[in-house]
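As structure tokens, the structure follows; a few thoughts come after it.
Heads up, one of the protein chains got dropped from this complex, but the rest are sitting where they should.
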Amino acid sequence: MNEELKAVWASFFNWVMGNGPRPENEVIPAEPPPALPFTQKPKDKYSRFHEATLKERYSQWLEIHGLHLFSVLYSGVSVLLCIVLVSLLLATVAELPPFGHERNPANNEVIERYVKHGGRETGAQNIVAGLILDYRAFDTFGESSVLFTAAVSVLMILGASRRNSLKDDSKPHTHDPESGILQRGPPLMHHDDAILRGVASLSIPVILMMGCVVVINGHLSPGGGFSGGAILSTALILAANAYGFGKVHAFFSERTFIVSSSTALMIYALSKGYSFFTGANHLHSIIPKGTIGNILSAGLILPLDICVGLIVAGTLYGFYALFSEGDM
Amino acid sequence: MTNIFAFNIPFVSIFLMMITAIITPLVPDRNRLPEKLSCYAIGIVGVLSAYLLYALTNSGQSIAFNFAMGHYPAPWGNELRAGPLEAVLALVFSVSMLLSLLGNFSSTQEDIAPARRNIFCVLVNLLTAALLALTYTNDLFTAYVFIEINTIAACSIVAVKEGAETVRAALRYLVMSLVGSGLVMIAICLLYDLTGHLLMQNMHSAIQVLVVTKNYMMPLTVSLGLITVGLAIKSALYPFASWLPDAHGSSTNASSAILSGLVLKGHILTIIKIFCRVFGLEVIHALRMDTVIFILGVLSMIMGSVHALREKNVKRMIAWSSVAQVGYIFMAMGLNTTAGVAAACLHIIVHACVKPMLFTSAGGLSNAAGHKKGLHALMGTFYVNKWAGLGLIAGACSMMGVPAFAGFASKLSIMLASFDSQFVVWVIAALALSSVLNALYYVPAVIVIMTHNEDARRNFTASAPTKLYNFTMFMFLMLNFYLGLFCMPLLRLITRGVNVL
Partner (left out) sequence: MLEKLLLNHYEAAAVILSGIGLTNLLLQRNLIKKIIGLNIMDTAVYLFLAAKGYVEGRAAPILIQAEGGGWVTNPDVYVNPVPAGLVLTGIVVSVSVTAFALALTLRLYEHYGTLNIDEALMKMTEQQEDIEAKISQAEEDVLA
């Protein structure tokens, strides 16, 4: 018994080490005549598959199939995860309060005050504007800071240091076929297009006016700083495309962008800081609320909308310029 | 709160950092003025937080207070809330941030291109502001907004050092973080729909009603699960931590120290607040989330160390060790008692002090070895930069849990907290195994740096460490010993803070 076990163990050990007996149906090639010592080639590791040890075989197998197996496994797991998540969420949605019902938990005393006293307390006809720029102004300040964070990050990543590294490249955009690394040429030249210029000269004033109206009427109608700023930025982008970036740079350079958005955000922070401070300490705020429905009403909401509009217009145009030109 | 000055400190410190961040792009980039400005601002925040802590512990009245952001009271406007726990954390975060910046003052200059230094300071200020806001906020949606600031700023201080590797690491970090943000956002929407509030305390009372009446239990469980998983991805709990070693290992030393020591903590703190202040520990237990957190924490402790064992690069090794340490925090939270949460908070503080020290000393040592990061290249560097060597040794002892070092205090408090819970055997086994695993990779590192290596020593061309570096390491060491030797008053303070969270 003991001997048998030993024999089994020995054969297993040999198999693991790759020295085991060959399968019976394998054709063993005739032994080549022994070569002279100096002509003998070193043994190729992979041509004699059965001689490799288990570990070598595993690493060889992993080299060939590992990446594929990993990607298949990863896709399988993530598909499964997504299916589980979606079905879980669907089951959740079925349990949620019914759609559009007026007695849902969300329609509570909080909403009641926003609607009932919102006009009187904030002076804004647009309840949402009063909500985001007065009741919950800290969230909105954080949100403008998110945009500011992204703007400085993109400026850092695509800005000055990248320009310096790309400047001496005068070749056009090509792919180096061997390394696959992109050789970047000079920025795309602006094409003088008569139709684009004609359309732009007609539409830019209209777009600018539309943007200003949306910004300034933020407390009276749908819109406000973010949407108005986005409209204003399209005018800048159109101008850059029609007349070339140089024309826009003349009045809106990187420095102008940094100075204007920092200043606008600073005004935002200081004025909101004032109202947070007075509010928390139960002090009287000197800012008049005005009459609902007038342009000059709603206390700080109008100036804040203008600040936010400036930040958003500059940032969105800045993103466009940095992505297309690597410059602004 | 009768002390008007202390009452305004949470608001003032957040706004001070925000305003510093906003004016930094306009500051001329001469004599490293932006960095000095950031350091002063963070220092002022540290002093203010210390005063707030003093005022809170010495006031006889209610120990936590709410601060309405604006003219509208609680459920209508945003709110901040400060108690002893928040004050301690703000103090620790600002001190640790300041020391991370000071200790890596010269390596920052070497690693970051001049055109980017200004923006690096903006990002550091924004990160500090976001951390303070996450510490003090009492509103779930404000927390979401500042989590996003934290995420973007954290990814871009990874990419602040030029190079292909950092860009790849930052992208990986960003993609993982965005999955987390998406889940958190869905969960917040669900919670708003169920409770009709975004303010944490009002949500708490609404959830209590739902639990008592057994309404909407399924959506409640799902939203808790989503928010926990989303924040766990951002705070690098094990199965979701694959992004961490790349991001923390490849960036400049100051970034690594800030990311590992502080940014992860902001997200963990948010989870703690959601558990204690929004849901309440009984509800967490009823929804079985404590067991999930506990298991994931133990897994993270073991697997983080196992991965660290296989690393040859010293910074990546320390980064994986962060995963293990995050596991400790989650395991302590999984005990689901006040003592457990207090122990988790103590470990947050300990890790926020020790991990920046480890990264700073690793930076100093690899600087001494001529910017090589492989462990074998650091042989004998202890004798070139003694303070960095001492820092690494103290950090290693702390991570292993040697008595008198900071890590010992928090491990002890986790163990003490576990005696009341069902998991006591598991906690002790996991702590023992994890300490052995920590020793398995920190002890060789210490031995390597202390091995005499005359050949290499002649080749070391590094500049001598600056006085500022030595001073910072000294401060880190003092902090470490203080936490290790006198942690009991701190633990009592934290427990009081957790009770009024």
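Note that the chains take the letters A and B in the order they are written out, and that residue 1 is the start of every chain.
Simple rule for what comes next: a residue touches a chain if its C-beta (ideal position, glycine included) is under 8 Å from a C-beta of that chain, and two chains touch if they have at least 3 such contacts.
All figures in this text were calculated on a predicted structure; none of them were measured in a lab.
K.L.:
Which of B:A50, B:V167, B:V306 or B:V500 sits in contact with the chain that's absent?
P.N.:
If we include the chain that is not displayed, B:V167 is the one touching it.
K.L.:
Touching the hidden chain in the complete assembly: which of A:L81, A:L270 or A:L283 does that?
P.N.:
Checking each option in A:L81, A:L270 or A:L283, the one touching the absent chain turns out to be A:L81.
K.L.:
Which one touches the absent chain: B:S156, B:S361, B:S435 or B:N453?
P.N.:
Of the listed residues, the one touching the omitted chain is B:S156.
K.L.:
Touching the absent chain in the whole complex: find that residue among B:F93, B:F141, B:F423 or B:F476.
P.N.:
Residue touching the absent chain, from the options given: B:F141.
K.L.:
Need a quick check: the contact residues on subunit B for the chain that isn't drawn.
P.N.:
Residues 141, 145, 148, 151-152, 155-156, 159, 164-165, 167-168, 170-172, 174-175, 178-179, 181-182, 185-186, 189, 192-193, 198 of subunit B touch the chain absent from view.
K.L.:
Could you pull out which residues of subunit A are in touch with the chain that's been left out?
P.N.:
Counting only subunit A, the missing chain is touched by 71, 75, 78-79, 81-83, 85-86, 89-96, 98-102, 104, 106-107, 110-112, 114-119, 125-128, 131-132, 136, 139-140, 143-144, 146-147, 149-151, 153-154, 157-158, 162, 175-176, 179-182, 184, 220-222, 226, 292-293, 316, 319, 322-323.
We take it that only the chains that are shown with their structure count from here on.
K.L.:
Taking each chain's centre as the mean position of its Cα atoms, how many Å separate subunit A from subunit B?
P.N.:
About 24 Å, centre to centre.
K.L.:
Mind listing the subunit B positions that touch subunit A in their complex?
P.N.:
4, 7-8, 11, 15, 18-19, 21-23, 25-26, 67-72, 75-78, 113, 115-116, 119-120, 122-123, 126, 129, 133, 139, 141-142, 145-146, 148-149, 152-153, 155-156, 159-160, 162, 167, 186, 190, 192-197, 206, 216, 218-219, 222-223
K.L.:
Applying the document's contact rule, which stretches of subunit A touch subunit B when the two form their complex?
P.N.:
88-89, 91-92, 95-97, 104-111, 113-114, 121, 134-139, 141-143, 145-146, 148-150, 152-153, 155-157, 159-161, 164, 258-259, 262, 265-266, 269-270, 273, 275-281, 285
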